[in-house]
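For this view, one protein chain was removed and the others were kept in their places.
A and B are the chain letters, set down in written order, and residue numbers restart from 1 in every chain.
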Amino acid sequence: MRFLFKTDYEDDIKLFPHSGYIISYGLLLALLLIAPYVLSSYLMSQLVFVCIYATVGVALLILTGFTGQASLGHAAFLAIGAYTAAYLQKYNVPFPVYFLAAGASTGIIGAMVGFPALRLTGIYLVIATISFALIVEEILARWESVTNGNEGMRVKTLSLLGVTVPRDSPTFYYLCLAVLVLTIVGTLNLLRSPTGRAFVAIRDSETAARSMGVNVALYKVKSFAISATITGFAGVLFAHKLSFISPEMFTLQLSIEFIIVILIGGTFSLHGAVLGAIFIVMIDPFLTYLKDDMPGIIAGIAATFGASPATAGNIQSNAAAFASLNGLKGAIYGIIIVLFVLFEPLGLYGRWLKIKLFFQLFPLYKRATFKRQKIYVKSERNR
Amino acid sequence: MSYFRAENLSLHFGGLKAVDAVSFAVEKGEILSIIGPNGAGKSSIFNLISRIYRPTSGRIFFEDQDITEQPPYDIAKLGIARTFQNIELFENATVLSNLLVGRHRHSTTQLWQELLFLPSVRANEKVHRRRVEQVIEFLDLEPYRDKLISGLPYGVRKVIELARALCSEPKLILLDEPSSGLNVEETDDMSFWIRDMKSELGVTVLMVEHDMSLVNRVSDRVIALNYGRVLAMGSPAEVQEHPDVVAAYLGA
Partner (left out) sequence: MLDFVQQLVSGVALGCVYGLIALGFVLVYKATEVVNFAQGDLMMLGGFFAFTFIGMMGLNYWIGFAGAVATMALFGMLAERVVVRPILGYPQFSIIMATIGLGYFLRSVAGMIWGTDDLKIETPFSQGVLRMGSLVLAYDKLSVIAATMILCALLWLFFNKTMLGTAMRASSENMLAAYYMGIPVKRVVSVVWAISAAVATCAGVLLAPITFIHSNVGLVLGLKAFPAAVLGGFGSIPGAVVGGVLIGVIESMAGFYLPEGWKDVAPYVVLLTVLLLKPEGLFGLHVRKKV
């Protein structure tokens, strides 16, 4: 257990409370920097997706986790960023310009969504953002002169300062990593400033926030705009990574995936966005791995327990047939979500904190430390 | 002219007259208490001042400025802070960040500056932090600085709400039942703090309170309300002896 003696107000403000943080995050950054030289190209590709998803996760955390405004429409913001980039590319606009333009256009649209959302709470807001996303999806499919409709758009290879950056090059990975790190640092800065505190205040009590001089409407719109802008940036990278975009990529399914990112990671800390992104991106290869290798392993286990080769082969083919069932991935997704909500409401980062605390306090750790207050029923109608 | 003035303030919900043509004035540096039975319209007056409700008619003046039409968040910017009857704290934040939200009206930094955490933001943060520390010291909140609100007992929360209001360096503070839910000892502390607020910090206090001993100890003047109307106004002793007030409380 480490005790911190604060001697200066600076100690409350700085990002790294003690040297341990600098060492561990420095180490992590170093590992991430050498990753392209160590990992396979497939894993690198997944790592790029982790960066993009984590960036969107941070954006969603600002809006949902810290300002308390739920959104099931972030796929639409991602789409707007991606399409802005793809459209501007047609006119040979350089990368930095269309990157910023994508962020700006998404941010403006985000603010516009924020305005009607001002008076909406809870389920109404969720429905409104879903509606917004569905409308955007339809517009992308119909506005053929700009978006090329359902045919989709090709995205040219990124070219930065005259150098082409292929989507599977280390440079592209570094770019995504840089965007993620800058997003995280910017968000942390925001959270230790008046704006971030105003967001949290709005989340916990709008009435009190207002009585303390927070212009609730303005800050909600700001939160929407910031979240959308970051998602727009991520959209540009997403478009480049896929090199082809079409409306059916940006469905409600994707918005739900983003929510799952922060739900599984943990909604109260930025760590959650990154952990959740790793989880969501890596679950696909993991399931593929299970599908390919698990039947053989199961058959092997059966054989060691004395099953005849014929039975083992039978088991293997049955397991393979089960694993290649169409909806298996969706079912596993569903089970994971439900299990997380039921048993790990603080997400992966919450689990990590619990493990850490367990070792710090050993043998005095009590399970009740993280017990969530349960209210018999808290009606939002009678509030 | 009075420091703070309400003129013919009315709030009607359909046929119900929660506040009915109430006029009163608060002088700079005084402690004015509003008393009255349940449903007399005391909290409604506060909610009218902090613009949670829009008055049906009447006007509110603060420092000779008409604030009846100001948006709610501007009320705090003018220097009017308040606490709530049922405590409205930011539950999932630390005490420190709750108090720092109280400093919101003094923040001058722009969003882009905050994203980069420029030296100006850092300097501002330190000023805020120092002010907050003064309030923490004033109200003896040192042990709770880094605690989450959701784990704190009721009495402490009540003090933190007062602290948050003080952090905004208000000129006028509205206290909505500061002693409700507190035990005798905590109520004693509260009465000292209210008097110190007036004498040391020079804050004008408008307070709604049920506990008559607290009212007697701290108030300079008292207003008694019933059914949204003013029954009596004057020194604590005068008001308590006023026949209408006695009748209202005894239900005669």
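One rule holds for everything that comes next: a residue touches a chain if its C-beta (ideal position, glycine included) is under 8 Å from a C-beta of that chain, and two chains touch if they have at least 3 such contacts.
Just so you know, these numbers come straight off a predicted model, no measurement behind them.
Within the whole complex, the absent chain has one touching residue among A:13, A:39, A:141 or A:320, and that is A:141. The chain that is not drawn here is touched, among residues A:96, A:122 or A:166, by A:122. Among A:29, A:178, A:301 or A:335, the one in contact with the hidden chain is A:335.
Within the complete assembly, residues 64, 70, 116, 119-120, 122-124, 126-128, 130-132, 134-135, 138, 141-142, 206-207, 252, 256, 259-260, 263, 267, 325-331, 333-338, 341-342, 345, 372, 374-383 of chain A touch the chain that is not shown.
FYI, only the chains that are shown with their structure count from here on.
Annotation: 41 Å between the Cα-based centres of chain A and chain B. Interface residues of chain B facing chain A in the complex, by the touch rule stated above, are 50, 52, 71-77, 81-82, 84, 88-93, 96-97, 100-105, 107, 109, 111, 114-117, 121-122, 125-126, 129-130, 133, 150, 164, 168. Of all the residues in chain A, the ones that touch chain B in their complex are 9-10, 12-13, 186, 189-190, 192-198, 200-201, 203-205, 207-216, 222, 226, 268, 373.
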